[in-house]
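First the structure, in the form of structure tokens, and then the observations on it.
A single protein chain has been omitted; all remaining protein chains appear in their positions.
Our next item is chain A:
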Amino acid sequence: MNGGGLLQRPQLYSLSLMQLAVMLSLAPHLPLWLLGILLSCAGWRLSRPRHAWQMPPLPVKLLLIGACIAVFYFTHLSLRTMEGVVALLASGFALKTLEVGSRRDGLVVIFAGSFVLACSFLFDQSLWASCYVIFCLWILLATLLHLHQPPLQRRSPWQPCFSRAAVLMAQSLPLMVVLYLVFPRLPPLWTMPLQSGQGLTGISDRVAPGELASLAQSNELAFQVSFDGAPPAQRQLYWRGLVLNRYDGSAWVPAPFPGPSQQQQLAQTQLRTLADADPGQAVSYSLIMQPSGQRWLFALAPAEILQGQATVSYDDTLQASKRLDDTLGLRLRSYPDSPRDRLLPDWLKRQSLQLPAMGNPRTRTLAEQLRHRYNDDALLLQAAMALYRQQPFTYTLTPPTYSGLNSIDDFMFDGQRGFCAHFAGSLVYLLRAAGIPTRLVVGYQGGEWNGRGNFLTVRQAEAHAWAEAWVSDKGWQRLDPTAMVAPDRIERSTDQLADMEGAPLLRRTLHALPWLQLARQQMDAWQYAWQRAVVNYGSNQQFQLWQQLQSFFSSDWRHWLWPLAALLGLFTAFATISGVWRRQPKALEVQLLEQLCTRMAQRGLTASMSMTPQHLAQMLMEAYPAQQPAIDGFFALLQQRLYQPGQQVSAARLRHAYRTLIRLLRQRPAPTGRS
């Protein structure tokens, strides 16, 4: 093969357009200069014929590759991350445009394009991204068809290829569905980390006052939940994520993980926690976590895991068995408001009382006063919470910054403006100073209920921090000082707090336009359904499907006879309507000529139905000179029957002449010297 001929201008245009579409699928995840490379390469290639430029020689190509690698180096794109590798692939894909000349080059670009397109799923598997990929695939197929048009139609436009490609894709749809359902889900042979920290938002394991505020501006999805029964009330939806048990003087961080003996102690209390749970309060739900690049998960505590690769930790938080670089589906059962850890091991108690030796004297004094006044822990907690209601605290997403050694004092007594992290952090500090084991919990509160799809969407804006204090014999009690200061924040979702100070413009707009909100809910519902049904379909679901099918077919044959009969009936109706059996039988001459054409094609003679019978006869005679009488016999009869009015040739005679001809042709070897 000599490359299949040079590509024409329209074909080069369609190739470049296809490349642009494919690159755009990666555009949100990769640096934009890659698009620039593609555009300049394609521009150069397309204007090459006009200016009679030469093909780039090898040194120039090497130089360009070197330049690309240099840009990689200077923009800190590591080749050890997925982003780096895909960016390298994409830059090669773009540079290839420079040397496209023959059809074979075009095919290389198309095949590379389909691989690059598949790579976009590494970054985004949402419904919209998938729709775009299918759109790109359509363009890709149309380009492939365009490149394969016969030379006569070379100059024909690209558009007709699109309808053909659409038909091809529609035809392959059933096969795609079947393969998706039954093809084994193999675990990856190797994995590549995504570029760390980039493109991933969410809660971090270090909460300094003022940190969750940036999240409150983010509309990014955190996770979605669908409940088996009715959803719990909004104010009960405290999605616990992380327990931060240690204050280092400026920020709250997780305590070091407990040692083996401590874990053993814990195992016993843990068992008791769920034993205390009231089965009547159980709430079962499915959860789809968005990739966060972290291992922690979010649940209503205490929770047990029904399905999913995760474990429950000692502080009733959930940990995934591997980092969330991908979406993760879980099934959980929670018992909200049932007591947790009625007994607290000493080391954990000590840990929950830790404070830096220095700092915040005014808060410590306040704690001492409280302790002095209330002997009972429960009363002290009530009093502390009352403080937040009585004092002139203001909930705002744009508080002043409190820093330094006495940041909590500054907030409690001077600034008094802040949001959940400030309130919860100061409360934990106050209670610890008063001698009550307390910890800071970070997670999400509430969520947006989507009535169309019956699921709850929790976005980053719902990020929240609250406190948990341990009261002897009652276990951990949830204390949310934010609810004292701004009850609205808890009763309604942040989404509805549109008039709030510092709320982002987008959310205020959404609030002002109900139809927009409705449209967004509908889109979310579709996206969620896609996520649950398609993206989350893994080996577990596959196994369940097989089991269902097996039990279906192994049951009474009458069960599946009816669906089968119905299916057959439907097919018959469809076939009748679409005229599969209404087609008129072909005329005898047409049948014979079509058979003859097929036979000639098998023998390497390029025969088609657009040739006249005389032409076909001539071809046969050149290939089989010895069979001239038989060839003449058949074609003379055919010609008389078809074109000579007044000549009567019976079907039997024609058929007989045809059989004679075929028999004689079969006896002779295939012709040589002609193709």
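Worth pointing out:
In this text, a contact is a pair of C-beta atoms (placed from the backbone, for glycine too) under 8 Å apart; a residue touches a chain by one contact, two chains touch by 3 or more; residues count from 1.
Heads up, the rule we're going with is that contacts and distances are computed from a predicted model.
For the chain of the complex excluded from view, the name given in UniProt is "ATPase AAA" [choices: "Fe-S cluster assembly protein SufD", "Nitric oxide reductase E protein, putative", "NitT/TauT family transport system permease protein" or "ATPase AAA"].
Here one chain is not drawn; of A:9, A:322, A:615 or A:666, the residue touching it is A:615. Within the full complex, the residue among A:31, A:101, A:160 or A:487 touching the omitted chain is A:160. The chain omitted from view is touched by exactly one of A:337, A:589 or A:632, namely A:589.
What chain A contributes to its contact with the hidden chain is residues 152-153, 155-157, 160, 587, 589-590, 593, 608-615, 639, 642-646.
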